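Here the complex is missing one protein chain, while the rest keep their positions.
Chain lettering (A and B) follows the sequence in which the chains are written, and residue indices restart at 1 in each chain.
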Amino acid sequence: MKKLPAPLTVAQIAALVGGQAVGDGSRVVESVAEVASAGPSDVASLHNMKYLAAAQASLAGCLLVPPPAKDAPCAAKAKIVVEDPQAAFALLLGLIDAAGRSRVAPGVSAKASVSPEAKLGADVRVGDFSVIERGAVIGEGTTILPQCYVGENVKIGKNCLLHPRAVVREDCELGDSVTLHPGAVIGADGFGFTTDKKTGRHTKIPQIGNVVIGDGVEIGANATVDRATLGSTVIESGVQIDNLVMIAHNVRVGRDSVIVSQVGVAGSTTIGRNVILAGQAGLAGHLNIGDGAIVTAQTGVMRDVPPKTMLFGTPGRPHREAFKLESLYGRLPEIVERLKELEKTLGAKT
Amino acid sequence: MKKLPAPLTVAQIAALVGGQAVGDGSRVVESVAEVASAGPSDVASLHNMKYLAAAQASLAGCLLVPPPAKDAPCAAKAKIVVEDPQAAFALLLGLIDAAGRSRVAPGVSAKASVSPEAKLGADVRVGDFSVIERGAVIGEGTTILPQCYVGENVKIGKNCLLHPRAVVREDCELGDSVTLHPGAVIGADGFGFTTDKKTGRHTKIPQIGNVVIGDGVEIGANATVDRATLGSTVIESGVQIDNLVMIAHNVRVGRDSVIVSQVGVAGSTTIGRNVILAGQAGLAGHLNIGDGAIVTAQTGVMRDVPPKTMLFGTPGRPHREAFKLESLYGRLPEIVERLKELEKTLGAKT
Partner (left out) sequence: MKKLPAPLTVAQIAALVGGQAVGDGSRVVESVAEVASAGPSDVASLHNMKYLAAAQASLAGCLLVPPPAKDAPCAAKAKIVVEDPQAAFALLLGLIDAAGRSRVAPGVSAKASVSPEAKLGADVRVGDFSVIERGAVIGEGTTILPQCYVGENVKIGKNCLLHPRAVVREDCELGDSVTLHPGAVIGADGFGFTTDKKTGRHTKIPQIGNVVIGDGVEIGANATVDRATLGSTVIESGVQIDNLVMIAHNVRVGRDSVIVSQVGVAGSTTIGRNVILAGQAGLAGHLNIGDGAIVTAQTGVMRDVPPKTMLFGTPGRPHREAFKLESLYGRLPEIVERLKELEKTLGAKT
């Protein structure tokens, strides 16, 4: 349960989220809460019809519901019918977040180390013990929380947020409204070396490219995006990357794609737009993943993936085929029994 | 080999670990060592009867052994019979650790940045370049090593240890005797957004909950535990989490559960008590994992798991079934041969 910055009537909330109030529009709520724990002064939300029964029992003062639940009887004091209750609820959470979430103090901390040769836009904030190297350019309204590292000639756009301990190595570029979560590392060397066939010794291939990140991208905690050998590793605008993800050198991730926690993408693979890579999936290098493809959790992708295909398994197969195989795999004992039966019938020895 | 803080007789060690000395109790040892490399002034340990042969050949001055090895002939000069030799050995390692392991100097480093509005208990130590934001409350005896970040209104209990570069974001709570290993990130934003079905664009759902961690919990190096969207992500007392583990928003991990390296647990999943998740296992979101369940390494869990069940495979199946299927899978070439043979016998064309 979290308090709203100010109490709101059901009617006010309905107006705010573009929904339709059902019941007492003058009712006042003070906080947001989860369906199960909400009380009469809370607003809660039914994101998904799957949880309708729980929502119907909720004692919330106000319940956000999708149109199919419009007429469902509910214990809540009032309802607001809205196309996407989750988005509406997110909007309320945002009110609290904007009001209550602390950020670093305005200006540059005296305990930071900012090169006189770096250029900081208006209202840039830099926290304690952060380092901004020479040649870095930081756009207006960007906040760099404590203990971050911004290397030489890095370009960071406007209104970005770097959480504590984010690292952006030299020459990398971030667009506007990019968020780096704690411990994210942008621009570490790609994993490249040549190996002497006789001695088995490795020689590093210098990694002199960079990483270019578009607008509105989030990179999760302790995730890593390596710099290109030459040229750029590219994360296009709108991409959402979760914690502990690994994006290797020279990869390109297309606009609005979603990469869930612990996914690994090997070098030079190109990922289309609105692709979803679910948790712990792994993609080999030099592949093309088509727009709108979905790679399910833990799947291993070794070949190109056509657009809008859903893959499952290691090696990944189109999901219908994969689910069929998976089901037959579960029937192996029966298959062997039937085989034995046939052998017996035919008088064959097993 | 590591020196004990002071030489000990076999009898003294036996008393210390609650064991029974066999042989010369007045014999003095000075160090702990591994079985294979131990010499006459070392104490070593047979943790597991599987390694009995190696232990029998060990030239250790003193060997800790479990009851079944009581009468086994050994090259060691003396034996101590004890119920759990590994726990006894851990106790000796602890003597060395307590004596020799350095910590940060007492007090708050002049190079740290501690808000005057933070409250530090007695004997709290804060290392160089650590940041403690306003409203944070740190319990007595807690040590915060260099370069850590403790956000606003964070509550940390007594006798905790934060290794270098641990991050605890605002509003999170740690119990007593919690250890965060280097690079651990507590309270990064959960991975939540809504997606516009028409444009494919994502809008962030503000993550305004927190993380609540019980007593005696360890969180491994570079592991991440995300804050809840609303409410709390909960790690109950006694839980052991290894390096590079990902715990997503709104997850609850029950008391004394063990989560091995690189495991990922997706959002809102509830894990019971004394559950074991082995390395690289992945759990989908919104699941219930029963008390005492064991998920083997790399297993992918897509459904609820009953208590005390052991799962294997992706998708995870109860291990007896999974091992049977795995064995039949290995016999596929034979199965196909038998099928061919039948087809031949029946005069069928292949």
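Heads up, the rule we're going with is that contacts are C-beta pairs under 8 Å (C-beta built on N, C-alpha and C of every residue); 3 or more make two chains touch, one makes a residue touch a chain.
Only a predicted model underlies this, so the values are computations on that prediction, with no experimental measurement involved.
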{"item": "Residue in contact with the excluded chain [from A:Pro85, A:Gly157 or A:Gly264]", "value": "A:Gly264"}
{"item": "Residue among B:Arg165, B:Arg252 or B:His319 that touches the chain left out of view", "value": "B:Arg165"}
{"item": "Residue among A:Val17, A:Leu46 or A:Ala248 that touches the chain left out of view", "value": "A:Ala248"}
{"item": "Hidden partner chain, residues of subunit A it touches", "value": "113, 129, 131, 133-134, 147, 149, 151-152, 165, 167, 169-170, 183, 185, 188-189, 191-194, 200-209, 222, 224, 226, 229-231, 244, 246, 248, 262, 264, 266, 280, 282, 284, 298, 300, 302, 314-315, 317, 324-325, 328-329, 331, 335, 338-339, 341-342, 345-346"}
{"item": "Where the missing chain touches subunit B, by residue", "value": "1-2, 32-34, 37, 84, 86-87, 89-90, 93-94, 96-97, 100-102, 109, 111, 127-129, 145-147, 163-165, 179, 181-183, 216, 218, 220-222, 238, 240, 242-244, 255-256, 258, 260-262, 273-274, 279-280, 297-298, 313-314, 326, 329-330, 332-333, 335-336, 339, 342-343, 346, 348"}
